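The structure appears below as structure tokens.
Of the protein chains in this complex, one is absent; all others appear in place.
== subunit A ==
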Amino acid sequence: MTTAATLARPVEPGAAPPEGRRTRRVPRWVWVALVCVTWLVVWSFTRGHDTVQVSGTDQTDLHRRLGDFANGLGGNGFTRAVADAINVIIEFFQNLISTPAPPRPAPQVGWLGVVAVATWVGYAIATWRIAVLVAVSFLAFGVFGFWQDSMDLLIVTLVSVFIAVVIGFPLAVWIGLSRRAATVITPVLDMLQTMPTFVYLMFVFILFGIGAPNAVVCTVAYAVPPIVRIAGFGIRDVSATTIEATNSLGQTTAQRLWKVQVPMARKTIILGLNQTILAALSIAIIAGYVNGPGLGKPVLSALTQNDFGAGLVPGLLIVLMGIMFDRTTTAASERTESATRGGHDDPRRRRIVLGVTLVPVAVAVWYSRYSLDAANFPTNGLTRSVANGANDVADAVINAVEPLANSFKNLVSYGLLNPLQSVLADSPWWLALAALLALGVIIGGRRAALPSVVCLGLIFALDLWNDTMIVLTMTLVATLLVMVLAFVFGVWMARNRRADLVIRPLLDAGQTIPAFVYLIPVLALFGSTRFTAIIASVVYAAPAAIKLVCDGVRGVSPAVVEACCSTGSTTWQEITKVQLPMARGSLVLATNQGLLYVLAMVVIGGLVGAGALGYDVIYGIAHIDYAGKGIAAGFSIVLLGIFIDRVVRAAAERAG
């Protein structure tokens, strides 16, 4: 770490200009080409040797030792105490609003009471518009027949977010105030965010068992990074002049923090909270794998029954809950801001309205404790008919596009995936390792050298080199597809407002809808292949990349574009010669995000025929005697992610 930091020390002011750029004789791409050609030549007569392949149901001594070690860790006094405490809290809220405690046939507060309270809270922290949104969302949970699962998800999410804030906010303040803390904590956050959710699930499963404790711990681990990062940034970002001005009044550090920095950063902090809630919701389905309470369970059982429609409905309800939380926190942050600035709504009138409406809320709560109709949501057949409709549409689409889709699949599989995999995975390990290391250093520069050595070395040490190369192949191909989409749609949206209006909501949906929902139709189209896994990760990764490219291109100053157009260039020239080169920073960022998003889907790929590391992780969760191999696979994914991220980021900084 220290070497990397020293190497990258910024140039002292007044020093001679760096000479590297001017005197370098050979451009970088020549070195890349050279490495690739050498790789291919050596590969052509060593292929198939030393590939260190470990087959799906085989494992090495290292894996066995790891497994014994992990199983020894499980269920110690501390983790049991944490799990019990979480169970008590979750069960308390479940008995209150979701799960009846027999012989009572309904929870303590029925649906009518919950809807009334939630609506009132919506108005209290935000606006009446939000109150309407909250009421509609809650009614939808019940009307579509998922009242109990929705309430469970609500409980798990809110409890987890509360814990995440309790842990995350002090850390945020710390990294906001101290640069050194930031350098210590940031790599940990990186790791938490690169780790695929399934890998969390496995570690947490070994330590905390199944059910609500697992769901909460997983969710907290996944939801802490956004709040630490964003809130920490907000606190650090308070303008130096403001701090200086208040310092001159002789305040203490604590006063400065609570009276100046936190209030000034309030908007950013609430944004962090918002991201934390969305991160918590995105793990809902994975938590369903270990009986975590919530809407993940119906989505997963739809997957076992091959019933796309039945998974779509709860999947969309998760999205709805996400929208509800997102809009509510955003509106709440806007309201606190306008309130501190003495905004136009009259606080006295507001207080009266809140007080008066409390009466019908209390009545609704009382009534929902008394009458069965107000306690348990009345059932109806709506969900099944929606699901059947969705299935019919999906079948029609699949039948229509199947021939075309299959030729595309074959083109990519035979033309790109198989040759690339043959080079990466059939090379002897030492050849692939050396070549990847060389490419990492050439592309990322000296800054990428140390992380590359460490990551690739550890991957080899974990005994799953061959599987990791197969995953790398799929990741590269998927990222290529993502970037093609990002360029086409990103540029189109940036240049055409109307296209943007139509496409952006689709992207939002693609980003929020759980992957397990669209896995079923993709599987029906392409069968159990690596291509199915690739398409699933493209659907997941493309929206973020498209948005980044679009914003980058749009950010190019209109004056520059104008200047170019006046010289009479074509649209094509305008895009390729001006807009894309000027937006280079965003393009690299989009590629990086694309790669990491794709990698996050590797384990899910293991469920649909992609095999390799994803399969190892899932196999490890199910078979006690293969837990060590699962852990090794999980770490290999994380290391591969860090390797790719560091190289691309270093390249971006050099280019930037």
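By definition in this document, contacts are C-beta pairs under 8 Å (C-beta built on N, C-alpha and C of every residue); 3 or more make two chains touch, one makes a residue touch a chain; residues count from 1.
Here, contacts and distances are computed from a predicted model.
Asker: Considering only the chain that is not displayed, what protein name does its UniProt record carry among "Glycine betaine/proline transport system substrate-binding protein", "OB-fold domain-containing protein", "DASS family sodium-coupled anion symporter" or "GMC family oxidoreductase"?
Answerer: So the chain that does not appear here would be "Glycine betaine/proline transport system substrate-binding protein", according to UniProt.
Asker: In the full complex, which of A:338, A:388, A:496 or A:573 touches the chain missing from this view?
Answerer: Only one listed residue reaches the unshown chain, and that is A:388.
Asker: Check each of A:60, A:193 or A:529 against the chain that is not shown and name the one that touches it.
Answerer: Of the candidates A:60, A:193 or A:529, A:529 is in touch with the missing chain.
Asker: One chain isn't shown here. Among A:360, A:389 or A:555, which residue touches it?
Answerer: From the options A:360, A:389 or A:555, the contact with the absent chain belongs to A:360.
Asker: Can you list, in ascending order, the subunit A residues touching the missing chain?
Answerer: 55-58, 83, 100-106, 110, 205, 209-211, 288-291, 297, 300-301, 303-307, 356, 359-360, 363-364, 366-367, 369-373, 375, 384, 387-388, 409-410, 413-414, 417-418, 520, 523-524, 527-531, 606-611, 615, 618-619, 621-625, 627
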